Every structure is written in C-alpha cells, then in structure tokens.
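This report concerns only the one structure given below.
Missing here is one protein chain; the remaining ones are kept as they sit in the complex.
Moving on, here comes chain A:
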Amino acid sequence: MSAVVEAAPAPVAAPSPAKPRGRRRRALAAVLVPLGFALAVLALWEAVVRIAALPPFILPAPSNFFSVLVARHEPILMMAAQTARSTLMGFAIGVSIGVVLGSIIGSSRAIYRMVYPALIGFHTIPSVALIPLFVIWFGAGPHIAVITAVVVCFFPVTVIMATAIATSAPELDDVLRSLGATRTDVMVKVALPRAMPQFFGSLKLAITGAFIGTIVAETIAANAGIGYVMVVATNNMDGALAFAALSVLAAMGVTLYAASLFLERRLTGWAYRGR
C-alpha cells in the first residue's frame, strides 16, 4: 500500500485543522498522564513506608497524611488560604515591579550598564537572610511574607525582561519608525509583545520564588500560614500534619503553574508555531 508507485499523484497535504475529537483526546491525555504518574509515585511511597514500617514522624504514608488532611481540613485550609494570599500578593507586586523595572532598564543602554551589576550584586544576597531585617523595619506579621515574596520573585522577572527588551529587533523598529512612531509606540507595539515568551518563562521562576519567600518568612516571622504549620508540626514531631500541609502547598503550586501555562498558550501561541 505504501509502496513507491511511479508518477502516482501525490495527495496534497492540505493544512487541515486538528480534528476536535483528536484535540479533546490530547487535552485529556495532557491531564491524565501526569496525574497517573503522581498517583503511581504516591502508591510506591505508600508501599515503601508500609514494608519498611517507618514511624510517621520520619516519613508518614500518603494514606496517613491524607486522612489527617481530611480530619483537620478546616484549620489547614485556613492556614493555606493565608499562605495563598501572601504568595499571590507578593507575586503580583513582584512581577509588576519586575516588568516596569526590567522595561526601563532594557530600553536604555546607559541605564542597563549602570544598574545591571548592582542588580546582580543584590541578588547574590540570599533574600531570606534579610527576613530578620524586614522584621526590624516593618515588625513581625503576615506582611513580612508578602515582602519576602516580592523580593524573591521580582528579580528573575526584572533580569529577563531587561534582556528581552534590550535585544532589539532593528528591522521591526525601522518599520515603526518609517511610520513616524514614537518611542512609546515602539515599546508597546514591538518590544513588549516580542518579550512575551521570555516574560512567561520568568513568570514560572517567579511563582516558585514567591512560594519559597512566603513559606520561609512564615516559618521565621509569622503565626499563620503553611510555614507556621510546618514549624508547629515539626516541634510536635507530627510528621503527618507537616506532610498534610505540604501536600496543600504542592497543590497550590501546580494550580498557579497551570494558570500561567494557560495564559502563556493564549498569549504567545505565535512563538510556538502550532506545536
């Protein structure tokens, strides 16, 4: 059937759009395959804990900490909500600062040269080491988590946006300039849309950064949030509670990641050429 036939009229490969059925099946697979993998890991974990008969304060079995999660869902969810609030707020502020700062730095060579080394130097200081300082300046409380999240996650966005804006596209700029476009026009119509794929890359770094900043700050300087639950649980040798809290955290991380992936596909599909 697929033998080479001489002078056979080659069927023209029409650029047919993906069939809706095939697309739905692929979308389903995109969710089910990683979910199945996660469940398999949990099953293996359960088996290892049971066979080795590990005590829960060393490593609790998934069945153990899920039952704790169900039983004590009210306080855990309250704490998780606190962490989610701090993380999202810190994330939003940090990303906004990063976009504005990165765009300014990237749009001027002089500013780029002046600010970049300082930025790198600043980033070399582990932000979590500044938490005690934040407490001295702003007092302990949930806002410390927000501030730490901002500090951790503005950096990747700033650096990546600055680089993306600075690597200009002179030929596209010429198109706009020949139309008499202002600098703002060029920024809005060329530089920023062009930077979108890199921006979403930095967003993924910022999400994890915001979580790390929030949790660490909560373990040091707060009396609410998942980080605080972790401290209490480890002090009480309550491994099941600690892991119940961590599982909520992991779920939040995946949700936020999925949200940014969804936005990315919507806004930067052009850069992936239909892949």
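In the analysis below, contacts are C-beta pairs under 8 Å (C-beta built on N, C-alpha and C of every residue); 3 or more make two chains touch, one makes a residue touch a chain; residues count from 1.
By our rule, contacts and distances are computed from a predicted model.
J.: I notice the complex is incomplete. Of the names "Lactate utilization protein C", "ABC transporter ATP-binding protein", "Integral membrane protein" or "aminomethyltransferase", which is the UniProt protein name for the chain that's not shown?
T.: Its UniProt record gives the name "ABC transporter ATP-binding protein".
J.: Which candidate, A:L42, A:I111 or A:V190, sits in contact with the chain we can't see?
T.: Reading the full complex, the residue touching the unseen chain is A:V190.
J.: In the whole complex, not just what's shown, which of A:V100, A:L119, A:A181 or A:L205 touches the removed chain?
T.: For the chain that is not drawn, the touching residue is A:A181.
J.: What does the interface between chain A and the hidden chain look like in terms of residue numbers?
T.: Within chain A, the residues that touch the unshown chain are 15, 171-172, 174-181, 185, 189-190, 193-194, 196, 268, 270-271, 273.
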